[in-house]
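The structure appears below as C-alpha cells.
Of the protein chains in this complex, all but one are displayed in their positions.
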Amino acid sequence: MRTDYRHWHRVPTRWNDNDVYGHVNNVVHYAFMDTVINTWLIEHAGLDIHSGRSIGLCVESHCSYRASISFPDVLDAGLRIAHLGRSSVRYEVGFHRADSDEVVAEGHFVHVFVDRDTREPAEIPAGLRTAMEGLMIP
Amino acid sequence: MRTDYRHWHRVPTRWNDNDVYGHVNNVVHYAFMDTVINTWLIEHAGLDIHSGRSIGLCVESHCSYRASISFPDVLDAGLRIAHLGRSSVRYEVGFHRADSDEVVAEGHFVHVFVDRDTREPAEIPAGLRTAMEGLMIP
Amino acid sequence: MRTDYRHWHRVPTRWNDNDVYGHVNNVVHYAFMDTVINTWLIEHAGLDIHSGRSIGLCVESHCSYRASISFPDVLDAGLRIAHLGRSSVRYEVGFHRADSDEVVAEGHFVHVFVDRDTREPAEIPAGLRTAMEGLMIP
Partner (left out) sequence: MRTDYRHWHRVPTRWNDNDVYGHVNNVVHYAFMDTVINTWLIEHAGLDIHSGRSIGLCVESHCSYRASISFPDVLDAGLRIAHLGRSSVRYEVGFHRADSDEVVAEGHFVHVFVDRDTREPAEIPAGLRTAMEGLMIP
C-alpha cells in the first residue's frame, strides 16, 4: 500500500537502463535504491557525503521483482525504515509506476554507519537518527 | 545561451554517477545525451524502440566539460538539431545547472537511422523528419 | 570455500565502479552476477539471448558484503546452482579476491525462464537444464 511508506521520490529511467530484452535491467533497481536513500539522507537528514565523519556503507541488499518496466517509464519510490539499530539501519523501498498503485518491485537495503577514516562501525549521529525515526513504521 | 535550444529535459543525477573524485563521472553525460535524445524521439517524434522498422544508431559523439557537478545535483539539458541529412542527424545538447544559465558541459551526438533487421542506413521516416525539423537551429 | 563452486569467472573492475567513498559501489556486484550467469548460459548452456525462444528474467536477487574492493581490483566469481525447478533456477555467486580465498561478497539470483514473446513462465529447455545440473551442489 502506498500509505505504508513515509517518503516519496520520483525516479525517471534512462536509455541504457533497458537491457537486450527491452526492459529495465534488474541491476538498475539497486541504483535507484542507493539514489533514493542517499538523496533523502543528504536533503532531509544532514548527511555530508564529501567530508562528514560518518558514512553509510551497504552491507546487504535485496530486491524482488513483480512487473517489468521499460525506459522511458517513470517510477515513484516509497521509502521507510523497518529497523534502526545503534550503527545500522534497514530501509525498505517500494517501487510503483508513477501515479499508480501498481507495485513493480520491492527491496531492502542495510547501511552500517562507519567512521570515514577507520571504516569501523560507529553510532549513528544524533541528527541523522532523529530524522530516521521519522521514517520508521510501527 | 538557453535561447539557443529548442527543447528542454530535466535530468536528475544518481548516487553512483559520482566517481572517486566526488563529482559526476564524464561518462554519465553521454548516458544523459542518449536519454534526452531518445526520450524526445519517443515522446515527440513517434520512434518505436521496441518494434519500429527504423532505429537510430550512434556513429559519433563528443562532449566538452566546463564545470563539475555532483550528485544530488539536477541538470537542465537543452536539445537542438544542427544538421539533418537523408539518414543521419546531428544533435547538440547543452547541460545547464537546473534553473541557472551556467553551462556545465556541451556535447554532440550523431544518429544514423538504419533498418532494424539489415542494419543498413535508411531514409529517416517522414514523421520523424518533420518533428526533427522543429528542433533545427538556423 | 572455493571448492563449493562449480564454475569460475574472472571479473575486472572499471573506473566508474568506484563511488565517492573510494570503493566499488554495492550495485556493481549485481552487474557482475548478471554477467557471470549470462556468460555461462551463453557459452556453456546454449542460451541465445538475441533470438532464442526462452529467456531468463530475474525475479529476485540478494547480496551480502563482507569486505570492500576498489578499482582496479580484480575478482574471481564462483558460480553454483542451489535449486533447479521446472521453470526457475537459483544461482549462488561467491566473489573472491583474485587468486585468494578471501570472500568479499556473496549473492544469489533467481531466474524464471519465460517465452520471449508472451513472457509467460515456460519449462527450462532440455539443453539448458542438462548444463545447469552440472552446476548443482549436493
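When the chains are written out, they are named A, B and C in that same order, and each has its own residue count from 1.
We take it that contacts are C-beta pairs under 8 Å (C-beta built on N, C-alpha and C of every residue); 3 or more make two chains touch, one makes a residue touch a chain.
What you are looking at is a predicted structure, and each value in this text was computed from that prediction instead of being measured.
Contact with the chain that does not appear here is found for just one residue of C:Ala31, C:Val93 or C:Leu135, C:Ala31.
Annotation for subunit B: contacts to the undisplayed chain at residues 20-21, 25-27, 30-31, 34, 49-50, 55, 57-65, 68, 116, 119. Although one chain is not drawn, its touching partners on subunit A can still be listed: residues 15-16, 18-20, 22, 25, 27, 71. Panel shows subunit C; residues 12, 14-16, 18, 22, 31-32, 34-35, 38-39, 42-43, 49-50, 70-72 of it touch the chain omitted from the view.
Just so it is clear, only the chains that are shown with their structure count from here on.
If each chain is reduced to the centroid of its CA atoms, subunit B and subunit C end up 33 Å from each other. Subunit A and subunit B, compared by their mean Cα positions, are separated by 28 Å. If you average the CA atoms of subunit A and of subunit C, the two centres end up 23 Å from each other.
Shared interface positions of subunit C, defined as residues touching 2 or more other chains, are 20, 25, 27.
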